[in-house]
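A single protein chain has been removed from this complex, and every other one stays in its place.
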Amino acid sequence: MARWEVFKKDNARKPYQAVGSVHAVDPEHALHNAKNVFVRRPAAVSLWVAPAAAIFSRSAEELENQPLDPTANGHEQRYLVFRKASNRRSMTFMDHIGETSAPNGESALAQAIDQFDDKPGLAWWVIPAEAITASEEDVAEAWFAPAATKTYKQQSQYGFVSKLREGRKGAVTSDE
Amino acid sequence: MNNALKNALLNRLIGMADDELILSHRNAEWTGHAPLLEEDIALANLAQDELGHATVLLGLVEELNGKTPDQMAYFRDAAEFRNVQFLELPKGDWAFTMLRQYLFDAYETILYNRLLTSSYQPLADVVAKFRGEEIYHLRHSHMWVERLGLGTDESLGRLQAALDQMWPLTAQLFQVSEADNLLSEEGVFPLAADMADEWQEIVLPHLANCSLHVPTHATMLLAGRETHTHFLNDLLTDMQQVARWDPSAEW
Partner (left out) sequence: MTEEQKTAEFEERIGRDEKIEPGDWMPEKYRKQLIRMISQHAHSEVIGMLPEGKWIPHAPSLRRKMILIAKVQDEAGHGQYLYHAAETLGVTREELYQAFLDGRAKYSSIFNYPSLSWADVGMIGWLVDGAAIKNQTMLAQCSYGPYSRAMVRICAEETFHHKQGKEMVLKYAAGTAKQRDMVQDALNRYWWPSLMMLGPHDSESTNTPQLVKWGVKTKTNDEVRQEFIAETAPELIASGLTIPDPDLHQDEDGVWHHGPIDWDEFWNVVKGNGPCNAERLGMRQDAHDNGQWVRDALEAYSEKKYGAAAFA
């Protein structure tokens, strides 16, 4: 079954971020799976899915060892650009940082690296805009808001469960 | 609220809560056994949403009869449950589960829509909170019926078999009792029979688009919500065994 990368936008101020992937056979199926897997807890306001096969991907190390060779093959189209810019501990991989227009993935990435030079990229993805399917805006409320009411799965709801008053210093808490 | 009206409302609230509770139980049985890992997760979402709705509705019941949601769920016998029969049937195969979900989601979407304007404000308020989840559920089961109906011969065959079995039972959703007229006159609860047309307008075209044939000569189930199959008994034996093992305990 095809693999789809999932991008989640947590709120209006956050970019779409790569959170993982789902297996699915078509875009609608992929969106449902993405919602069910990645929005079990708050928060999300929107999701994108893209077939993993449509992604042109390079790590910084790959770029160093085999420089890009942009060509004019293909038809000019919009590409969305994603970049990982930090080694900080995180549960997300790439951030969506903008878009570019190019005839193919390799050229799109070459342009993106010039265009988005505010930070060095540790890894890059460019994806044709037409390969990405977004959750519909008019159903966003129905898809994403209810997760906020599922408080029983938030560890904070359980307070400090203990018979002992001292001794434990939250050693197992690892919320990010 | 006079007594007759209150009892009629209680009956309907218990029916709604039991529908959600029993369906949730069946859906949760898929956790760990679904055809795709992503669907283990999806079914557990459904089960949680439905269990959440059941709990809130039983909260409204408690305001009227003083029994806690746990007492209602764990210390009533089958004869006291008011869910419709097709929800208590075993989970069956994936086609049965998804079709049942679809037919019921469509019904609930209509019911909740109407209850948004119920003159019984507490009910209108809680239903407003359920709406988002119900819209999503219907989208999900709608998607599945389409994929199974238009998938392989086998998936279509299984889906059709599920429809043949379930269709006559869906009539129970639209059964009306004497007391329901009272509720409808007071604007508390819509007359179930009035929702049948709207329900058919939603489900019939989709079933047809998915290559399914609605049975034409089926004998529809006209029994009231107080009648059940032995499957409910089995389900409750599972569900209530620990709670009844030590009724004095807090869990």
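For reference, chains read A and B in written order, and residue numbers begin at 1 within each chain.
In this section, contacts are C-beta pairs under 8 Å (C-beta built on N, C-alpha and C of every residue); 3 or more make two chains touch, one makes a residue touch a chain.
Computed from a prediction, not measured in an experiment: that's the story for all the values here.
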| query | What is the set of chain A residues that contact the non-displayed chain in the whole complex? | reply | 1-4, 19-23, 25-26, 29, 37, 40-41, 51, 53-54, 57-59, 61-62, 65, 84, 87, 89-93, 122-123, 150, 152-155, 158, 161-164, 167-168, 171-176
| field | chain B, residues in touch with the chain not shown (by the definition above) | value | 25, 28-29, 31-38, 40-41, 44-45, 47-48, 51-52, 54-55, 58, 69-70, 73-74, 93-94, 146-148, 150-152, 154-155, 158, 235, 238-239, 241-243, 245-246, 248-251
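Throughout what follows, only the chains that are shown with their structure count from here on.
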| request: Please compute the C-alpha centroid of chain A, do the same for chain B, then give the distance between them in whole Å. | output: 36
| Can you name the residues of chain B that touch chain A in the complex? | 36-39, 41-42, 45, 48-49, 52, 129, 131-133, 135-136, 139-140, 143, 147
| task | Please name which positions on chain A make contact with chain B in the complex. | result | 1, 22-25, 28-29, 32-33, 35-37, 40, 139, 141-143, 145-146, 149-150
